[in-house]
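Could you have a look at this structure, given as structure tokens, before my questions?
The full complex has more chains than appear here; those shown keep their coordinates.
Chain nomenclature is as follows: A and B, assigned in order of appearance, with residue numbering initiated at 1 for each chain independently.
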Amino acid sequence: MQLKEIAKHINGDLVGDSIDVKGIDTLEDAKEGSLSFLLESSFLPKGLISKASAFISFGDLEKISKPYIKVKDPRKAMAEVILLYNPPQDVIHSISPQASVSRQASISEPVTIGAFSSIGDHTCIGEHTHIYPQVTIGNNCTIGKHCILYPNTVLYDGIEIGDHVIINAGCVIGADGFGYYQENSQWIKIPHVGHVVIKDWVELGANTCIDRGCLGNTFIGEGTKIDNVTQVGHNCHIGNHSALAAFVGLSGSTTLGDHVSVGGQAGFSGHLEVGSHTTIAAKSGVTKSVPSKRVFSGFPAQDHKEELKYQARLKRLAKKTD
Amino acid sequence: MQLKEIAKHINGDLVGDSIDVKGIDTLEDAKEGSLSFLLESSFLPKGLISKASAFISFGDLEKISKPYIKVKDPRKAMAEVILLYNPPQDVIHSISPQASVSRQASISEPVTIGAFSSIGDHTCIGEHTHIYPQVTIGNNCTIGKHCILYPNTVLYDGIEIGDHVIINAGCVIGADGFGYYQENSQWIKIPHVGHVVIKDWVELGANTCIDRGCLGNTFIGEGTKIDNVTQVGHNCHIGNHSALAAFVGLSGSTTLGDHVSVGGQAGFSGHLEVGSHTTIAAKSGVTKSVPSKRVFSGFPAQDHKEELKYQARLKRLAKKTD
């Protein structure tokens, strides 16, 4: 593909001559003929020594005398160029003879179902959905259109999944919440009969768990992205377009608003609300409700600026004791 | 079902007139005819605006003029009412023709074994146990009666499971512990040939891992409940009726007593003992043995009251520097 065609495709400005692009690569792996990516100014040192023949760049390149495409959003441009070189494949209608599909399930066309996948009674699978091998879907589930369920996904009974949802391998959706009462100093199980509702365009990382509601549902709003190995407790409600990094733990009945961002290994006490557009820093411990459009950090979590001031003061105090 | 029948079933006091209960719901989802639950006083604001027609309540309701059942333990009552509306189903004897069951395995009746589950040699499965699809059970395992093993449970060889045990999807029981010695600056594996013993009434959350012992066993005592994505290292010994929340990590040879509670994301250094009836707060890092009937928090964990005092003093000191 010619560099000028790529520039046109991603709506960028070509600076320098067009070349024949032989492939796309990281700055480190690039060979002659490679197109590579300068996503921000911190990438420049690697760009200077890269063997790439051309770049997609966040801005003007003064010290690199190779052709480049200047774009407004280099991450968006990278995504578009990767798709150009790796176009998504259409789902072919194919149900493995080694799958176990209930006669009472309703499977649209086209749908791919891999070997050793198991689909329960009264479960509906929407068109263009790709179910990899070894997926287990219980009874009375609804999976929308254009979804991808990677191997070892487990959906317990009664789970509702929207369209364009991606569930990575090993996710468990709908296990019982961690709810007990005590009698004679023993834990007695509270049955969990609610469901899980996951809306359109959600992506769940590998080995992530979303527990079912006790009564009522656990809910993940549209466009929310959840990283690997994250735990969402029973009856949590996560709004739209939020993002949770790995190892985040939400205790039961935590509510996150829309556009909330949560850093890795943060934890939430449960029965609290996080306002929309709020960011919770990595490793925070959120113990009470926090308002919207703010940043919180620390344990117990407080306003991030207050936390930074507090930590700085402690450092100064400790220094004085020398 | 009539409200007065429910009151009788849960041994509660009906206040107001009996009604025809059409279903049970959360306070938020309740419709006319719904019975809902006021588990503690903090639920009252939601109760006031709930459309539920009746409640099960922790105490007297002054501002809500609807019938209610007053009970001593509303969580217990809720569990009993959920079971009333969702009676557990008997296990039907059914071994999927798509399962792989060793001829040398011993399967009681009735037992359900789902599609694509694999049962190894000399493994025994007790009656009324339900094995979902895609479960892998190795050789020489013993599973008791009335157990539930959800999809993708993996039991390595030689695992012993008691009666009434629930293992949620994706649990891995019996992987080798993380034990190595060093030679020429390289890590060399120490083989793990011990087993895992899990006693009656244990519940394990989704994607939780219990490593096998190196020599000797890893042990989970009766009635202990472990949340999702928890890691129990080799040769750990957890007593009876303890409770571990999500993301708790126990390094090898940690010993927890009976009735120990551990909050989410807490970690334990290994080769230490936690006394019975002790609580370890969320996110704690326990680096040495701690006695019984106490509460510990912080990292390194110390007596919880001391930790609170310490944090309060630091706050005051920091404030003074303003």
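Just so it is clear, contacts are C-beta pairs under 8 Å (C-beta built on N, C-alpha and C of every residue); 3 or more make two chains touch, one makes a residue touch a chain.
Nothing here was measured: the structure is a model prediction, and the numbers come from that model.
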item: Full complex stoichiometry in copies [only 2 chains shown in place]; value: 3
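To be clear about the criterion, only the chains that are shown with their structure count from here on.
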item: Of all residues in chain A, those that touch chain B in their complex; value: 100, 116, 118, 134, 136, 152, 154, 156, 170, 172, 175-176, 178, 180-181, 183, 185-191, 193-194, 207, 209, 211, 213-216, 229, 231, 233, 235, 247, 249, 251, 265, 267, 269, 271, 285, 299, 310, 313-314, 316-317
item: Complex contacts: residues of chain B adjacent to chain A; value: 24-26, 28-29, 37, 42, 73, 75-76, 78-79, 82-83, 85-86, 96, 98, 114-116, 132-134, 150-152, 166, 168-170, 201, 203, 205-207, 223, 225, 227-229, 241, 243, 245-247, 259, 264-265, 282-283, 314-315, 317-318, 321
